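A short write-up of the structure that comes next.
All protein chains but one are shown at their positions in the complex.
Then we have chain A:
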Amino acid sequence: MAFTLYSLLQAALLCVNAIAVLHEERFLKNIGWGTDQGIGGFGEEPGIKSQLMNLIRSVRTVMRVPLIIVNSVAIVLLLLFG
């Protein structure tokens, strides 16, 4: 499997897009991964599931605007160069 750095960037962009399209109300609440269901008390060890939920929520909040820009750039590049 021959990788290039550009394919790594493409894979990372696709993964971040996949995390960003997870809808809060329709999907995450139904499988119990909503952000208001995970914050248990102030225990010391948060556990893997709450860490994962925190990660998804923070990725969706932080990367919303940069993803628009990066996706637009990727679309333009793919249109121009195939």
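Here is the rule we use: a residue touches a chain if its C-beta (ideal position, glycine included) is under 8 Å from a C-beta of that chain, and two chains touch if they have at least 3 such contacts; residues count from 1.
Here, contacts and distances are computed from a predicted model.
Not every chain of the complex appears here, and the one that does not is recorded in UniProt as "Protein YIF1", selected from "ATPase, H transporting, lysosomal 21kDa, V0 subunit b", "Protein YIF1", "Dynein regulatory complex subunit 5" or "4-hydroxy-3-methoxy-5-polyprenylbenzoate decarboxylase". The omitted chain makes contact with just one of the residues A:L5, A:A18, A:I31 or A:I69: A:L5.
Residues of chain A in contact with the chain left out of this view: 1-5, 7-8, 44-46, 48, 51-52, 55.
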